[in-house]
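Removed from the display is one protein chain of the complex; every other protein chain stays in position.
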Amino acid sequence: MSIPTNDQSLRTGNQADLQTSGKPLGRDDLARLVAGDIAPGSFVNLGIGQPTLVSNYLEPEQNITLHTENGMLGMGPEATGEQIDGDLINAGKIPVTELPGASYFHHADSFAIMRGGHLDICVLGAFQVSATGDLANWHTGAPDAIPAVGGAMDLATGAKDVFVMMTLLTRDGVSKLVETCTYPLTGIGCVTRVYTDKAVFLTGPDGVQVRETFGCTLEELQAMVPMPLRAADPS
Amino acid sequence: MSIPTNDQSLRTGNQADLQTSGKPLGRDDLARLVAGDIAPGSFVNLGIGQPTLVSNYLEPEQNITLHTENGMLGMGPEATGEQIDGDLINAGKIPVTELPGASYFHHADSFAIMRGGHLDICVLGAFQVSATGDLANWHTGAPDAIPAVGGAMDLATGAKDVFVMMTLLTRDGVSKLVETCTYPLTGIGCVTRVYTDKAVFLTGPDGVQVRETFGCTLEELQAMVPMPLRAADPS
Amino acid sequence: MLNFIDTVGEAVAGIEDGSTVMIGGFGNAGQPFELIDALLECGATGLTVVNNNAGQGDQGLALLIKEGRVKKMICSFPRQSDSWHFDAKYRAGEVELELVPQGNLAERIRAAGAGIGGFFTPTGYGTMLAEGKETRFLDGKWQVFETPIHADVALIKALTADGRGNLVYRKTARNFGPIMAAAAKHTIAQVSGIVPTGGLDPENIVTPGIYVNSIVKVA
Partner (left out) sequence: MLNFIDTVGEAVAGIEDGSTVMIGGFGNAGQPFELIDALLECGATGLTVVNNNAGQGDQGLALLIKEGRVKKMICSFPRQSDSWHFDAKYRAGEVELELVPQGNLAERIRAAGAGIGGFFTPTGYGTMLAEGKETRFLDGKWQVFETPIHADVALIKALTADGRGNLVYRKTARNFGPIMAAAAKHTIAQVSGIVPTGGLDPENIVTPGIYVNSIVKVA
């Protein structure tokens, strides 16, 4: 894989086929990396939370159109001050703005965009991702938890590519990249890339490949996750 | 049944519970009768051919909204002269006009109106109607015929009430009101009323009732059709 | 039959105990707050409510739930930072929850309006929200059978109505309004303005008047 990013400075090392930067990535650096990996002209949905940061690093030249599932294409940045309009919010219920060329539609039409496979990429947070790209990001499964799913399953199942952004390890140091998800699933075999603070992984039916690492070697990374890793084939 | 019509002069006789006029109805008189039977405020689709005549007799006070399945509510009369616009046609591909309060929508939305049960009445022509309201109006079934169905099945199945307009007899004097349709079906048990030159019939699971006759007695009418008739219950 | 009604109270007066009521809105955008307040006032109970959420804060749907009027919620995202009234009723076992992926919720509502008896969708396949549901391999994917959600009444909010009941909405407040209007037997729309028939461009109507039964202007 040789996907161009807009921040080559992060790619300082190179072991075997693998690029490695000097230190783990912070949330903003990770968002910048994801933003740079989005192909020009793409239609993209950014999930609530960490994925929303990606919008801060999209360049106008990329000509990316953002979709928000409550019913809009051409969503602009978060609204501030007098821009705030209660009728113009994103899926996280945050006031946003409208860019030239935007369009509004009702919920069934909006989800038809997602479910019909028309979004190029969605970026989601996750509790767990499996080696084959199963996603768990909506429910802890705790018996007393009140479940809430929103559009997560539609995005996971519908977008052409599903990118996950998450820390690789839980606070307790357990890998969120797992052999098999133990949390309730959002979708099966849907995740294509996992962006973490320690590495970028490509997931799919053939298992996990590592595209690049941040602040660790492939060997050190391997020690953190419970499945065999291999460096991604250059393409 | 005591449904008001806007042409009481047609109802000259009265035998048992049955109103009878002096002579069979012509196409225009029949259209006038149907028009008068449409409840104020109804949303109506008029099929191609004879049913289209009904629009000539709708009174403004009735406040009827006409639907055309190619994508419009609020269709006005046929366009003439400079009104003719190739982008504004009805389901019969005839140029029509737009009334104030009209709306345009795409084909799936238009057929959702029909299929979702939102039209109060559709008026269709027919080859045959069965005693239980089966409709045959799209295909002669002749082996060399090229079939064409259009929106007939959607209208037959979707409208709350399906009115049929037809002559009672074929040119050969055979009743088009039949025990069982021999032509290929358009829909099952969908027709609620049959307006013919000789009588108005109510059809349904309990068989055929006669609401009124034109130029014949109930006995004479009974001689023309192959199923038992009874006068409609007054209601 | 379309009626223009003077007050929200009169508009909701016919809603019966045990009804299924769809309520438009996503977050606060498009929520018909005045109609919901009137529904609370009118006393109808034993309701099944269809909404994306299960109420926020101390207003609208949240109060309807707090007051025990809601027997069942059909929604996609009940748990929010301020969904305390739903949370309490749910934990107390006093409200039933049918949790539906948001796109299935939208498509099931759309199906009801469009006369579709059921459909297969990949969304939810292999998850606990599809447990017990029929599945089928179609178009190269495993899919789940979902059924329409019909309602007795829809309460929606639009921007402007004309004299025929045609509606237009404003920005993302459009959300569930158009599909709920089509899915309910009786649709009540609160609007910010009413214009004479002919005052809306026929090209731009979002909800044709055929889907609207009652319109009430809210200041």
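We just call them A, B and C in the order they show up, numbering each chain from 1.
Just so it is clear, a residue touches a chain if its C-beta (ideal position, glycine included) is under 8 Å from a C-beta of that chain, and two chains touch if they have at least 3 such contacts.
None of these values were measured; they are calculated from a predicted model.
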Contacts of the hidden chain among displayed chains
A, B, C
Which listed residue (C:A54, C:V70 or C:A111) would be found touching the missing chain in the intact complex?
C:A111
Looking beyond the chains shown, say which of B:M114, B:A131, B:L168 or B:L221 touches the absent one.
B:M114
Of the residues B:T157, B:S175 or B:T196, I need the one that contacts the missing chain.
B:T157
Which residue among B:D28, B:D85, B:E179 or B:E220 touches the omitted chain?
B:D85
Touching the missing chain, which residues of subunit C?
107, 111, 114-122, 136, 138-139, 141, 143, 147-148, 150, 168-171, 201-204
On subunit A, what residues meet the omitted chain?
41, 43, 65, 67, 72-74, 98, 100-105, 108, 111-119, 158
Mind listing the subunit B residues that contact the chain we can't see here?
68-72, 85-90, 93, 98, 104-108, 110-112, 114-115, 139, 144-154, 157-158, 184-188
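By definition in this document, only the chains that are shown with their structure count from here on.
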Could you tell me which chain's Cα centre is nearest to the average position of every protein Cα atom shown?
C
Of the other chains, whose C-alpha centre is the longest way from the centre of subunit A?
B
Between subunit A and subunit C, what is the gap in Å from one C-alpha centre to the other?
30
Roughly how far is subunit B from subunit C, going centre to centre by Cα mean, in whole Å?
35
